[in-house]
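Please read through the structure below; I'll follow up with questions.
Note that this complex is displayed minus one protein chain, with the remaining chains in position.
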Amino acid sequence: MWLSASCFLEFQIPVPTPFLLMLRPRSGWQQWIAREEYVLSPSVPAVEFTDIYGNLCQRLVAPAGHFSVLTSVNIETADVSDTAPGAPFIEVQQLPDETLPFLYPSRYCESDRFTEMAASISAGRAAGYDQCDAIVDYVRNTIRYTPGSGQQIISASELNQLGYGVCRDMAHLGIACCRALSIPARMVVGYLEGLEPMDLHAWFEAYVGNRWYTFDPTQPDLQGGRVAIAFGRDAADVAIYTQFGDPVELINMHVEVERMPGPTY
Amino acid sequence: MWLSASCFLEFQIPVPTPFLLMLRPRSGWQQWIAREEYVLSPSVPAVEFTDIYGNLCQRLVAPAGHFSVLTSVNIETADVSDTAPGAPFIEVQQLPDETLPFLYPSRYCESDRFTEMAASISAGRAAGYDQCDAIVDYVRNTIRYTPGSGQQIISASELNQLGYGVCRDMAHLGIACCRALSIPARMVVGYLEGLEPMDLHAWFEAYVGNRWYTFDPTQPDLQGGRVAIAFGRDAADVAIYTQFGDPVELINMHVEVERMPGPTY
Amino acid sequence: MWLSASCFLEFQIPVPTPFLLMLRPRSGWQQWIAREEYVLSPSVPAVEFTDIYGNLCQRLVAPAGHFSVLTSVNIETADVSDTAPGAPFIEVQQLPDETLPFLYPSRYCESDRFTEMAASISAGRAAGYDQCDAIVDYVRNTIRYTPGSGQQIISASELNQLGYGVCRDMAHLGIACCRALSIPARMVVGYLEGLEPMDLHAWFEAYVGNRWYTFDPTQPDLQGGRVAIAFGRDAADVAIYTQFGDPVELINMHVEVERMPGPTY
Partner (left out) sequence: MWLSASCFLEFQIPVPTPFLLMLRPRSGWQQWIAREEYVLSPSVPAVEFTDIYGNLCQRLVAPAGHFSVLTSVNIETADVSDTAPGAPFIEVQQLPDETLPFLYPSRYCESDRFTEMAASISAGRAAGYDQCDAIVDYVRNTIRYTPGSGQQIISASELNQLGYGVCRDMAHLGIACCRALSIPARMVVGYLEGLEPMDLHAWFEAYVGNRWYTFDPTQPDLQGGRVAIAFGRDAADVAIYTQFGDPVELINMHVEVERMPGPTY
């Protein structure tokens, strides 16, 4: 399917403030960017680099005053996300090198504390995809999805105690449990067509059956229409913006995702 | 200055043919991409990856029949390219690791055969920028710039014998001489505003005074208005498209570069 | 100074168990490896790769039974670690790309929770090295260093509540506070000559004044004689060994570090 997606951020900046942004999605196996726009207003010098996970990141110093960032894409993405019940667990010694960072605990995914819980949740399931599936079911059934509830980022174990959270938190819990079973799992931040209420979204991917598969504990069905903007170990890696120095106010944020006809060139 | 630049390629493909494309410029210290478009027609699955030099590359299999690729960007780039007469030579042991691949001879820049010539051309000049300058003067004065003359890519030493060539060839000769003096030098393929006749362009950069500087043996003055699309050791690394298998016919190629007003959002 | 250092690990393995090891130090600006030995007993196939931080890592499947790993090096390292009182804070926009991952919170360094504490600890100190110094003083004076006390890895905020910990924990707290001030900070695992009791050691580095500097909250004076084995965001990244699957018993671990005469070839 073809999507037109955009994210608009508007800030009030008291003093010139360094920002790190991750708002340029990449074309990959599962998505192709046909058009892209990245507008800084006012226009300021910005630099782009590739981070350790392959994301394109932008650095700039936002000037004092009103500052906004508008990014938009036209993108082709899958109608449905692949599923693979029965896809096998990959033994650690057979994992590709680049999946290994996603085996370790990270800031918001304390997988080292979930060994027993993950084993219990997935007991009786075939090692691999089916374990991930059981984990997602557990998160979906145990944690109340409350979009808009999360300001401070909480970790998987904090979420487990709290009992409700946003998409990001639920992804963290899913990731922590997968890693506890030695399954590489990574956070994805992006757009999801049809999300209610519309916002940026977070879900996760797990590496089983020799590839990454999509899992989304917040959605009853694993729908397609996903645009990945950034990949990382958890929310600490994939903030769409990070600002340094005194806090600045985000006075407006607006996300849109629309289906569009394919190109007719 | 703000530029709108585009490249249109049109092929007649007899049988499905794998392509490697390098047509997505990156935002960097010297250019910021505000809008970008990449249209495959017909639309086919494509994959993007980052090569060893940091270029974004696209892989696809062009279907039989008519196939076209249109890429365009709106981009902010420098009004003038920096120059730095007197900028010093950087001793090899002080060079950043990532510049080292650009010290070695490569397919079309046989720097190992230019030791004497480079020393002779730059005799009496201060080590560093001024040597590069002398080399560019030599190439500009010795080789006749004949846009459109080059089908088969020739190497620096072949150009030196032939006496005339295209921008790519002249860049190769400049690069070979710089490397012969232990100055890292790399090829740039991109757009140049005001180029006559309009086409894709090639120039080179040399690393002196602790940064890369632009050199262009084909232009009387070092003008700005440059958009770098890809960096590499020579033309073997930065072909905007490489096709594999039986040759396909490029039936049309059209390049446009226009000044545009800055964004007025 | 020249050091001979070794680490011996001995396991009892119930069933074949995948291991990830980080026991091959690299030659770098501050250390040169003249001799190195890496003995697996029994000898099993092992594979080496470079992780996202540049560490050499080894993967293998330990066979059931008795399994040991002996690594040793002869290495030249600095007599004293550099200090740089007054070295300035580097603005985020000027930091090298490769330092940026060390700005973010990580599993055991919840820098997002230390903003106020770090500001308070370093109040009145010049931004940069002197802030790091104040942080190290704080950790040294507030946390009781109790080698051998730590089995489960605890995080910076857990340490802050507990009040005592091992070198690894104290490094985590120092790192968390530096990052809270937007100073990149990374964990180092290695050898330290003269450590009492002898063991592997952990300290940290902070990026100020355009380079990494060594800080060690466990030692009264910043002595040299350090051999870095691995760098990472925290202990989750730089475990000298990680085993997957059911826990195996480490039945013996022995570390030796001795001064040696320089080579007399």
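Letters A, B and C mark the chains as written, and numbering starts fresh at 1 in each.
Rule of thumb we're sticking to: a residue touches a chain if its C-beta (ideal position, glycine included) is under 8 Å from a C-beta of that chain, and two chains touch if they have at least 3 such contacts.
Note that this is a predicted model, so its numbers are computed, not measured.
In the full complex, the chain left out of view touches B, C.
Within the whole complex, the absent chain has one touching residue among B:Pro101, B:Pro147, B:Gly209 or B:Gly224, and that is B:Pro101.
When you scan C:Ser43, C:Asn141 or C:Gln161 for touch with the missing chain, the hit is C:Ser43. Between the chain not shown and the residues B:Phe49, B:Tyr145 or B:Tyr164, the one that touches is B:Phe49. For the options B:Val15, B:Ala64, B:Val92 or B:Leu250, the residue in contact with the chain missing from this view is B:Val92.
In the full complex, chain C contacts the hidden chain through residues 24, 26-29, 32-41, 43, 45-48, 50, 54, 56, 58, 68, 70, 76, 262-263, 265. Interface with the hidden chain, as seen from chain B, comprises residues 18, 20, 49, 51-53, 57, 59-61, 91-93, 97, 100-101, 103-107, 110, 112, 153, 182, 236-237, 242, 244-245.
The rule we apply is simple: only the chains that are shown with their structure count from here on.
The minimal number of chain-to-chain contact steps leading from chain B to chain C is 2.
Because chain A and chain B share one sequence, their contact can be compared position by position; here over half of the interface residue numbers appear on both sides. Distance between chain B and chain C, defined via averaged C-alpha coordinates, is recorded as 43 Å. The centroid of the Cα atoms in chain A and the matching centroid in chain C are 30 Å apart.
Centroids of chain A and chain B (each the mean of its C-alpha atoms) stand 36 Å apart.
Under the contact definition stated at the top, not a single residue of chain A touches 2 or more other chains.
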